[in-house]
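Only one protein chain is missing from this complex, and each of the others stays in its spot.
A, B and C are the chain letters, set down in written order, and residue numbers restart from 1 in every chain.
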Amino acid sequence: MTTALLEVDNLSIGYRTATGINLAVDGVSFQVERGGSLGLVGESGCGKTTIGMGLMRLLASNARIVSGQALFEGEDLTTVSEKRMRQIRWRRISMIFQAAMNALNPVHRVEDQIAEAIMTHEPDLSNHAVAHRSKSLFDLVKIPESRLRDYPHQFSGGMRQRVIIAMALACNPSLIIADEPTTALDVIVQNQILGAIGTFQKEMNIGMIFISHDLAVVADVCTHIGVMHAGSLVEYGLRQEVLDCPGHPYTRMLVGSLLTLSDEPADLAGLVCPTVDNGPAMSGGCPVQTNCPNATAACLRGQADWVALSRTHRVRCKHAGEQS
Amino acid sequence: MNTRVSSPILSMTDVTKVYRSGDSLLGASGSRVVALDRISLDINAGEIFGLVGESGSGKTTASRLIVGLETPDDGRIRFDGKDIVGLKGRARREFTRQVQVIFQDPYQSLNAHLSIFDAVCEPLVIHGIGDRASRRTRVCEALETAELTPPEVYLNRYPHQLSGGQRQRVAIARAMILEPRFLIADEPTSMLDASISFQIFRLLHRLRETFGVTMLFITHSLAAARNLCDRVGVIYRGRLVELGTARETIMHPRHPYTKALLDAHPRYGGSNHHGFGTLLDVERPRPETDHCLFYPRCRLAVENTCNLQAPKMKNLDAAHRVSCFLF
Amino acid sequence: MSDKNISSPTRGNTSCHAADRHRSHWVERFLDGWSVYRKNTIGRIGLTLLGLFALMALVSFIPQWVSPIYHPMTGVDPLISHSTGPSMRHWLGTDYIGRDIFSQLLAGARIAFMVGISSALISILFGTSIGMVAGYAGRRTDLVLMRLADMIMVMPTLLVVLILSALFGQLNIWVIVLVIALFRWPGVARVIRSQTLSLRHRPFIEAARVSGASHLRIIFRHILPNVMPLALLYMTFRVTSAIIIEAALAFLGFGDPGTVSWGMMLQWVWKTGHMFQAPYWLLPPGICISLITMAFYMTGRAMDDVLDPRLRKEETQA
Partner (left out) sequence: MGLKRFIIRRLVEIAVIFFVIMTLLFVLFRLAPGDPVSRMVDPSMTPEDARLLMASMGLDQPVWTQYLYYLKNAATGNLGVSFHYGEPVTHILMNRLPNTILLFTTSIIISALLGVFLGKIAAWKRGERTDTLMTIGALFCHTLFLPWLALIMIWFFAYWVGWFPITGMVSPEVWIDPDAGFMVKALDVLHHMALPLMTLVLIHFGSYLLVMRSSMLETLKDDYIITARAKGLDEKTIRDHHAAPNAALPVVTSVGLSLAFSINGGALTETVFTWPGLGRELVFSVSHADYPLAQASFLLIAIVVLLANLVVDVLYAYLDPRIRY
C-alpha cells in the first residue's frame, strides 16, 4: 500500500458562505498508483472538480482545505509552502482541462504557451531545446509541427484538446488530473482523445485522476472508479467490481441509467430508478438518504462507515451488507 | 410493438438549407455553409424517429425548418400532406397547434420573468383557447402529464426556483398543452445528469404510449436513439447517410460513418474497438468536386468514385437505406 | 403577498390572483435587488447625494417666495451692485449684479434634474425601442438602424448643439433637451440590441414563436422584461451625460438665456472675470455639477453591480 503515488486521506474542503462553512468535499480518501488511473464519477455539483482543484491548491478564494492530507511522493500537498507548490504544479502534477473551456490564453501562440510551461520549470534549458521539446510533443499528439505558431482559436475543439494534452505532458509529470477532458466533444473526437490520454498514461507510467460525470467514459479509461455524491465518496473499487456488482444504491442507479447498445432496447417504462432530482439531504445523515429506495431511520443518524466488499472494493452504506 | 404501418405524417423532400454569413450594406462578402443538403425522409404517424448526428451536422436545422423558425432554400416539407413552408396567418396558427418543440437547454427555454403557470399557459392564450378557469385546469393537467405532481405546487413558482430536470418537464408540459400530434425533442437531455436524462427518456416514451404523439428525437447519442426510437436516420455534415429501423441501423450499420460512430461509442468493460475501423488516421484533402462528404475520413473510400460524385440513397431492403457507393 | 402561499391551489378568483402574482414578482425582484444594493457603499453614497439634490430642487421655490430679491434670475439686491462674499443676508454671496448665489444654486438643481431626467427618458425610450427592433428584426433593418446609430454615436453631441445654435441662434432649454436625447440614444440602442440578439435565439423566445406568438407579443412579453433592467441602468448614465452637456453648453454661453443653470453660473463667473477674485462664486456650481453627475454615476455603477451577477448567472447556467 505504501507504494501509492498519491494517497488522499480524509480530505475535506469547504466554502465560506454567509452562514458558515459549507463542505463541498467531505472526508474523501483514495489512492492513485503510479501508472494507475482513478475515475471520479458524480453528477454536477458533487464536489469532484473541487477535489482536483484542491489537490493543486487552486481553490477559489472563498474555499479552503478544512482537514485531511494528501501525500504525494512523500509530501503533503495540503501543507507544503506556496513556493514549493508552484514547483510541484505542472512539473509533477499537471492538468488536462475541460475541452469546452478556454484553457488556452487566446492572445498567445500555442507554442509560447507550451514553452512557458517548460521554461518555468526548467529555466536552464536553451531556447533550442525548448522548441525541440515542443515539436516532439506535437508529434506525440499527432498535430503537424507547422501549427505550433497558431493561436488557440485557429484549432478545432478536438485539436485544442490535443494541444492541452501536449502541454500537460510537457514537463513529464508523474500525476495528471484530467477534469472532464472530453465533455462537449463529439463522440468520434471524444473516442480519439480518450484513446490518446489512455495511451500516454500507460506508456509513460503516469498516474491519473480522471474526473467526469459520464460513467461510460470513466469505465472506458480507468482502472479504479470512485463514485461521489454530495461531497462524499460513496463507493470505491476496481472498475469491474463497481460496474458489475455496484454496492451502493446510488451507484446502482447510475449504472442502471447507463444506456447501452444491445439488440433489445432497455425497458424504459419498467426500470425503477430512484430520483435524485430533489434538494439536498438532511444534514448529518447519509447524503443519499432522501432519494434512496432503501433508506431507513438508521440512515438519518450520521454517515455510514465504510464496508469492505472485497480487498479492493468498499462501499459507504449502512445497508451494504444486506444486499447480495 | 413497432409494427405501426401508416402514411407519413411528416415528409421532407430534397430539403436544402444554406446559411450565409457576413452580410453588409456595402457589398456582401460572406461565406456559405450548407447546413442541410437535399434531405429526404418520411416520419410515420405514431413513431419515434431518431435523427442522429454530431454537432454541426444539421440535425437542429432540420427541426427548425419543420417548425418554421427558418425557411428552406430548396425542397418541400409536408405535414399531413400539406406544404408547410412559408405558412402565414391562420394556416400557420393552425399548424403551430399541432407541432411543438422541446429545446435542448432547460435553463434557457423558460422566460425568467414568467411564472410556471404563465409559461405553460401561454400557448392557450396565444390561440385563445378556454377561459381563465379552464386554462388553469388544463395547465394542471399538462403539468401532471409531465410528471410534475402535485401541479399546484409549481404554478406560482419561477424558473430559477426549479432544477434543470424540473425545468425540462415544464418545457414538456408547455409543449404538450396544445395536445400536438407531432413533437420534436431537440437533444432534450444533453444538459442534464445521467439519471435525470433517463427519467426524461422514460417520460417521452410514455407520452408516445399514452397520447400516440409522433416524435422526432434529435440526439448525438447512439445509445439514446437505440433505446428510445423506432427508426433512426444518421446525418453527416448536412447529408443523410443511413436510414432504417433503430435495431438494424445501430446494431448492424452499413455506412462507414455510422460504423465509425459505433466504434467510438464508449463501452465499459470491454475494449472500445469493435473493429469496424472505418476511420482514417490521417485525413485526405477535401476534393474540389462534389463528393461523398465522408470521403476524406473514410478508410473504405474508392478513389475516382467517392471523390468525384455524391452517392445517392439506395434501398437495401424495405426499411433500410444507405447512401454509399459500396452498396 | 400570496406568493408564498403556493400550497393553496383552490383560490377563487384566478384573474385577480394572476395580477397579484405578477406584481409581486416584480416587487420581489425589486426587493431582492434592493437588499443587494443596500450593501453597496458606493450605491448608498450615490443615493444619499441624489436625495440631497432632490431636496435642493424641491426647496428652490422658497427663496423667491420669501423675498423677490432672492429670485435666481431677476432678483437683484438693491443694496448690492457688485459681487460680494457670503453673509447672513446672502449665504453664499452674490454675483456681479447682486443676485443671490444660493438661490441660483437651488434653481440649478431643478434645471439639472429636469434636463437630465427628461432627456434620459427620451433617449432610453428611443434607444430601447430601436435596439429591440433592430435586434429582433435582424437583417436589413438591423443593418440600417445600427449604421445610423454608429453614425450618430461618433458625433460629439456638444459640438452638434453648437453648430445648431450657430444656425438657429439661442436654443430653448427644451430644444436642447430634445437634441441631447436624439444624439444620445445610439449607445443605449447598441446595448439593448446586443442583449436582444442574445435573447432572440434563446429557446424561450423560439418556443413562443413555435407556439404561434405574434412579434408584438414576443417583443413586449418576452424581450422587454428581460432588457428592462439594463435600460434602467443606462438611464442613470444618460442622465449624467445630459446634465454635463447642458452645463457645458451653458458654460460656453449657448444655453437657454431664460434659465439659471449651474453651467450658466460658471459662465457668468468666467466671462465676467471673477474667477480669480470670487472663489465663493466659482466653487459651488462646479462642485454641484460634479457631485450630481457623480451621484448618478455611482447609483448606476451600484445598480450594475446588482444586475451583473444576476445577468451573468442567467448567462452561465448554460
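Here, a residue touches a chain if its C-beta (ideal position, glycine included) is under 8 Å from a C-beta of that chain, and two chains touch if they have at least 3 such contacts.
All values reported here derive from a predicted model rather than from experimental measurement.
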Hey, which of A:E33, A:E116 or A:E145 is the one touching the hidden chain?
A:E116
From the list C:V36, C:A54, C:M294 or C:L307, which touches the chain that is not on show?
C:M294
Which candidate, C:N40, C:Q64, C:S123 or C:T157, sits in contact with the chain we can't see?
C:T157
Can you list, in ascending order, the chain C residues touching the missing chain?
42, 150-151, 153-159, 162-169, 187, 240-241, 244-245, 247-248, 251-254, 266, 270, 275-276, 279, 282, 285-286, 289-291, 293-294, 297-298, 301
Interface residues of chain A (partner: the chain not displayed):
53, 56, 58, 86-91, 94-95, 97, 101-108, 116-117, 120-121, 151, 153, 167
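Just so it is clear, only the chains that are shown with their structure count from here on.
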Can the chain contact pattern be summarised as a line, a ring, a star, a complete graph, or none of these (other)?
line
Distance between chain centroids, defined by C-alpha means - chain B, chain C (Å)
48
Flag every residue of chain B that touches chain C in the complex, lowest number first.
23-25, 67-69, 92-93, 96-97, 99-101, 103-105, 107-115, 117-119, 122-123, 126-127, 132-133, 136, 150, 152-153, 155-158, 171, 174-175, 178, 191
In the complex, go through chain B and note every residue touching chain A.
54-55, 163, 165-166, 193-199, 201-202, 205-206, 209, 220-224, 226-228, 246-247, 250-251, 260-269, 272, 279
Residue ranges of chain A touching chain B (in the complex, touch as defined)
43-44, 186-188, 190-192, 194, 213-217, 219-220, 239-240, 243-244, 253-254, 256-263, 265-266, 268-269, 271, 273-278
